[in-house]
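For this view, one protein chain was removed and the others were kept in their places.
We call the chains A and B, going by the order they appear; numbering starts again at 1 in every chain.
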Amino acid sequence: MRGTALPQAQPAEEWGVCVSESAGRNAIDVRGVRKVFGSGDGQVTALDTVSVSIRENEFFTLLGPSGCGKTTLLRLIAGFEFPTDGQIMLHGEDIALLPPFRRPVNTVFQSYALFPHMTVAENIAFGLEMLGKSRSEIDGRTADMLKLVQMEELAKRKTSEISGGQQQRVALARALAPQPKVLLLDEPLSALDYKLRKEMQLELKQLQHETGITFIFVTHDQEEALTMSDRIAVMSTGKILQVGSPHDIYEHPAERFVAGFIGETNFLDAEVVATSAGSATVKLPSGKQIPAGLPEGFQPGSRVSLAVRPERAQIVAADADATLAGVIDNLVYLGTDTHFHLRLDGGEAFIVRQQNSSGSGINFATGDRVGVILGDDAAQILKD
Amino acid sequence: MARKRAFDLRNQTGFATVAMFTFFMLYLPMAALVVYAFNAGNSMAIWEGVSLRWFYSAASNERVQDAALRSVIIAACAASVASIAATMAAIATTRTKPYPGLTFKYAFINQPLMVPEIVTAVALLIVFSRIKVWTGYSGIGYLIAAHSAFCIPFAYLPIRARLENMNLTLEQAAADLYATPWLVFRRITLPLLRPGIIAGFMLAFVISLDDVVITEFVKSGGQDTLPTYMLGQLRRATTPEVNAIATVFLLFSVLLVTAFFFINRRKA
Partner (left out) sequence: MTSAQDVAQQIERRDIRNRWLLSAPALVIIFLAAIGPLLVMVAYSFMVKGDYGDVRFGEFSLDGWFSVLFWRDIFDDTIGLADAHLSILWRSIRLSFITTALTLAFGFPTAYFIATRPPSTREVWVFLITIPFWTNLLIRTFAMQEVVRNEGILNSLMIWSGIVDQPVQIMYTDAAILFGMVYVYLPLMVLPLYASMEKLDFRLVEAGYDLYATRARVLWRIIIPLVRPGVIAGSILVFIPSLGAYVIPRVLGGGKNMMLGNLIELQFGAGRNWPLGAAMSITVMLIVMLALLVYVRNATRSGVQHG
């Protein structure tokens, strides 16, 4: 999916470092947007005062379970819905109340929404035609797009005569053809099988680098979000809980929901003993003290929840020096990894994931009493 | 039934026999009617050999020609009016959350289906006869108006069904690609709706063509359609000419229904 010179094409930049002439500007600013569906008793708040800024040229992902409001936010940006309150700025101009055909943003639909009575080429040309472009420009640009998504051969086909993966490419080409300022993607890969989805993830990312267009991508698949995004906004029940890079979100989840939704997480109760910049010392119920990552707003003495990733813990033979102690309830062998499901002495469940590397040494069995060691940066204090 | 046959879960004792009898009885009378159209004799009672004379007789009968032409004109006009009005109404009443007046519209549009034809017929007689006196106009406009009204619910059915199955995201996608509402309608909605509109038009056409009761009460003198002409003939001593007309009529209806069947199936 490369090789065509697109007008805005520019080399990939590390996210957050804007080098284009619009440096320092945000592509989209969502300010205090609320969206309520229905009226009276049947009111449902789909978005509850959401604010977020999406930068130029970034691959931004809205991640959350179904019903969290991510698709509503996308549809508000596209113009298929209008906010109950708040502003949506595109390059500093409020577009919240413009109809969709007046917004320089285009959408790749979950169902692709290809026009069944038109050919592949006619679908791709549609937006340009509606913009009143000259015939030669439409033809040239359509040809470019067909080449970009490697669909030249199938240009004259009806959209019902091509495969799901091909339909996906056509949908993408159609949305890119009018050169939108922002491309909105509503779970575009969810209908593809696993292998194709993996391929398309890389191709999409590549395409975003090549075109330099801001992508806003909606998904409920945390792995997809981590793979593709420059930044991720995690959403739940109409709110954005955390915005950050995949690394941030995974390593420093701010809330229990984020920690639980992305990857597997163990939760432990603890009490803050001492704080310093960005980190703290916490005391576990067993009395052991360990370091932990610290968000703002915690004072020594406050009761907190800790999140510990299963792969950041290490299982050892029962030993007084171990941070945690418990019994193996269950042991799941997964090829590269083994998952140990422990019951800690305090009664909590705790999972440890260990790689099955050649020298991992000791073999444990269900019912064994074991200890767990946590690395220095394994624990993260959660906000709630 | 023999024991060796496997137990068929779906079977019900005697149902297939009744069904076969029903199908047989549905077609037997029509078959008899068609057969007698080819009777060479003068009467309906006695079979006197095969002949096409009654078809020739019907075709050269000026009153039949006149009535047939009038039937087709009325059906074409009424079906056009009904399918355009029904298309607009279908767009206005589908793919929306309930709004004030929606149920009222459903009831209004389906009203002609809810009242026995004879009741509507005499009501039209009352009103149109007075209007005919007031205005002095007694053309086929009244018939077209009356037919349009009772054709609307029939045209509405397939159009609405097709609209409801049409994905609203296609129209949203077009709007997203800078198509204004009018262009969305012309380039997306209308082309996709076309099979439904054609089906609706054909249904309306058949319904209008078949109508006897309302036409009988609304028509002015000398405004026979084919069905009312046949009804008039049935009062007298009938000759197989009526069978011949009915046979041609039947053939035409079957052709239309077959076409409708295939149009509807194609995109299902």
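Assume a contact is a pair of C-beta atoms (placed from the backbone, for glycine too) under 8 Å apart; a residue touches a chain by one contact, two chains touch by 3 or more.
Because the structure is predicted, anything quoted here is derived from the model rather than measured.
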Which candidate, B:30, B:69, B:168 or B:190, sits in contact with the chain we can't see?
B:30
Which of these touches the unseen chain: B:148, B:172, B:189 or B:223?
B:148
For the chain that's not shown, point to the residue among B:12, B:60 or B:135 touching it.
B:12
Among A:83, A:100, A:293 or A:326, single out the residue that touches the unshown chain.
A:83
Residues belonging to chain A that touch the chain removed from view:
82-86, 96-97
I need the residue numbers on chain B that touch the omitted chain, in ascending order.
9-16, 18-19, 21-23, 25-30, 32-33, 36, 44-46, 81-82, 84-86, 88-89, 91-93, 96, 99-101, 105, 108-109, 111-112, 114-130, 145-146, 148-150, 152, 156, 206, 209-210, 212-213, 217, 227, 230-231, 234, 242, 246, 249-250, 253-254, 256-258, 260-261, 265
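By our rule, only the chains that are shown with their structure count from here on.
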Taking each chain's centre as the mean of its CA atoms, chain A sits from chain B at a distance in Å of 56
Where on chain A does chain B make contact in their complex?
78-80, 99-102, 105-107, 109, 111, 113-117, 126-127, 130-131, 174-175, 178
Chain A contact footprint on chain B (complex, rising order)
167, 169-170, 172-180, 183, 187-188, 191-192
